[in-house]
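I have a structure I would like to understand better, so I am pasting it below and will then ask my questions one at a time.
Every protein chain but one is kept in place in this view of the complex.
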Amino acid sequence: MLEWRRRREPSMLMLWLSPLIAIGLTMLLGMIVFTAMGYDGFHAVESIFVTPFIEPQRWPDLGVKAAPLVMIALGLAIGFRANVWNIGAEGQYIMGAIAGTGVALVTHEMTGWWILPAMAFAGVLGGMAWAAVPAFLRVRLQVSEILTSLMLTYVAVQGLYYLVRGPWKDPDGFNFPQTRMFGADQTLPAMMEGSLVHLGIPAALVIALVAWLLMEKTTAGYAVRVVGLAPAAARHGGFSADRVTWATLLASGGLAGLAGLFEAAGPFGQLTPQFPTGYGFTAIIVAFLGRLNPLGIVFGGVVLAATYVGGEIAQTTVRLPQAATGMFQALLLFVLLATDVLVKYRIGWKARAA
Amino acid sequence: MTSIITRRRFNFGAGASAAALPLIGTGARAQAPLGVGFIYVGPIGDHGWTWTHDQGRLAIEKEYGAKIKTSFIEKVAEGPDAARAIRQLAQAGNQLIFTTSFGFMNPTIQVAKQFPKLKFEHATGYQRAENVATYNARFYEGRAVIGTIAGHMSKSGQAGYIASFPIPEVVMGINAFTIAARKVNPNFRTKVIWASTWYDPAKEADAAKALIDQGCDIITQHTDSAAALQAAEQRGVFAFGQASDMKAFAPKAHLTAIVDDWSGYYIKRVKEVMDGTWKSGDVWGGIKDGMVKIAPYNDAVTPAARAAADEVTKGIVAGTLHPFTGELKDQKGEVRLKAGETASDAILSKMDWYVDGVQA
Partner (left out) sequence: MTTAILVSILMTLIAASTPILLAALGELVTEKAGVLNLGVEGMMLCGAVAGFAVAFSTGSTMLGLLAAMVAGVATAMVFAVLTLSLTANQVATGLALTIFGIGASSLIGAGFVGRTITRLDPVLPAALSEHPLLRAIFGHDIVVYLSLALVLGVSLFLRRTRPGLILRAVGENDASAHAIGYPVIAIRYAAIAFGGALAGLGGAYFSLALTPMWAEGLTAGRGWIALALVVFAAWRPGRLLLGAYLFGSVMTLELQAKAAGITWLAPELLAMTPYLATIAVLTMMSLGRKTGRLNAPACLGKPFSAS
């Protein structure tokens, strides 16, 4: 009989192969499921997974969609490595945008090169402040950061609604619930004429590189990993778990906040009730798709961005409903999590009991 | 795999050249179907706003058959995602693109700049360009008709109004309804609950129940679901359908409905692109244009109410009756419209005050 045998050490080969196996399996499963539902399964999967990569005009879209996902996932992954489960990145993302928008609104009649950096600074602080609450509660009171960070997300969403419908409503906006558009000095400069490509995309790549160096090449990164893998050993080694909790939550909150600010000052150019699009939650999927490794996350972010962009292409090419794209993303993660078992286990024959 | 890539590249090339072709080429390309694209804010299965627009899309398919090819992208978030979706439709070779939510305004203008040869139509917005037209329906005309019925049918003289957000569109609906009802019953009052959502069936139902508990015996709404009608049916009071005929959900309560019908406008605009006569502009169509329709009356609507409602409809169509005719005072008693004066479109599209009789 077949059985799972735990590997002594996680298989490095499987660690990197499993996302690829997962993507392949998802494509196959997607084809079967969509065909069974009466759609052109082959072309649906082609539209979602192939077209976005081979049509150069889709690449800017991929970048715009992937940048916030990657940036948030980078922060989350550092925490996940240390067993710190910040699942409220969506809230930190919103708070970053709110803080940055606050600066933009205060300075809306001013000009100057310093405004954008000030907004970015406020964005990072806003995200950090929102992540500091779960950090404090976990370190001081042993309250689970999973629950508090999730709860705070909804508080942030309602806070955003309150601001854009109330005090921050555009005075010239016919009562529509949205802030005024940011001025030129409050907006990220476009990197490419006529597209939404903004500074956030190269920033995400740079941050990924820094995060990789930090995690793999420094003592701090080592501390994070040890605290996650072996808390007892970490204590003996003199690494403070509390300090790691604080650092990872603040880092992930700050990055989420920065991503929020980039999104507000870039593609949106204002705050609206539609600002929260679930990037904070999707980034958790990206972090896992990227194996919690900063460079893997860049890859994971682009793949997930492709499912969004490709999902829209599939709607026009084979009339695949939007809901099917959501199912496809879920399927991708299910399969990835399932193939994960290959990293930790191998399949072998069970010896018959005598 | 190679064949896929090659074919895709080819398609991409074709799409790009179609987008770049000036429209003078229309005659030469007469055999190729005209691409018409739609961007929807909700799912086509919402049975509300998006559903009515998709009915319009189906109507042009029925009208023009193989001469056109429609495509749509549903559940597009308002913001950068919309710009991407619109651009995708533009690059896929669509010549005419309808963007059907207010929040698509900036993305539409932005993408239209990059595709000067394509035609864009943005619903409910106020920004236009050479190749961006706007269109909207005068729903307030329908509100005046149902307000008249409400004035006749309500025993308590109190209507409950479930509203989404206090934007001009919604505010003018509340006012038109109340003005019409007060012409019948000068003491009529409209109680408004701001649901702060366009769509949350359970909350809409609970809002209806709260209004009924507070003495309202007629319910109307400016939110999307049929839940409020169901609540009215359960409590034995009257209500009106929103966006489409919702009689099936509340056979006894459903007095009539304001029906959005975009098909006439869509058919006309597609024809104009085919003929090369399309021009940007702002169309605000009402009952007369068939963009707003009144669903068949319920048997419960009394003859007096029917006659009065028909009278209002006729007056609006003939242009002898404007739902906003002075003298109109706001709640502070300030005169907003002098006697005999009618509200201009500019006044309507910025409306942020309530007439007497509204509790909002």
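Labels for the chains are A and B, by order of writing; each one numbers its residues from 1.
As a convention for this text, a contact is a pair of C-beta atoms (placed from the backbone, for glycine too) under 8 Å apart; a residue touches a chain by one contact, two chains touch by 3 or more.
Just so you know, these numbers come straight off a predicted model, no measurement behind them.
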| item | value |
| --- | --- |
| Residue touching the undisplayed chain, where the options are A:116, A:150 or A:265 | A:150 |
| Contact partner of the left-out chain, one of A:100, A:301 or A:321 | A:321 |
| Sites on chain A contacted by the missing partner chain, in the whole complex | 6, 37, 85, 87, 133, 137, 141-144, 146-148, 150-152, 154-155, 158-159, 161-162, 165-166, 281, 284-285, 288, 321, 323-331, 333-334, 337-338, 340-341, 344 |
| Contact set of chain B toward the excluded chain (per top definition) | 42-43, 45-47, 51, 160, 191, 193-194, 196-197, 199-207, 209-214, 216, 225-227, 230, 234, 248-249, 359 |
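The criterion applied here is as follows: only the chains that are shown with their structure count from here on.
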| item | value |
| --- | --- |
| Length of the line joining the C-alpha centres of chain A and chain B, rounded to whole Å | 36 |
| Residue numbers on chain A that touch chain B, as the complex places them | 46, 50-51, 54-55, 57, 61, 64-65, 161, 165, 174-177, 181, 194, 196, 263, 266-269, 272, 274-275, 277, 308-309, 312-313, 315-316, 319, 321-323 |
| Interfacial residue positions of chain B with respect to chain A in the complex | 4-5, 8-9, 12, 16, 37, 43, 71-81, 83-85, 87-89, 91-92, 102-103, 106, 113-114, 126, 165-168, 171, 196, 349-350, 352 |
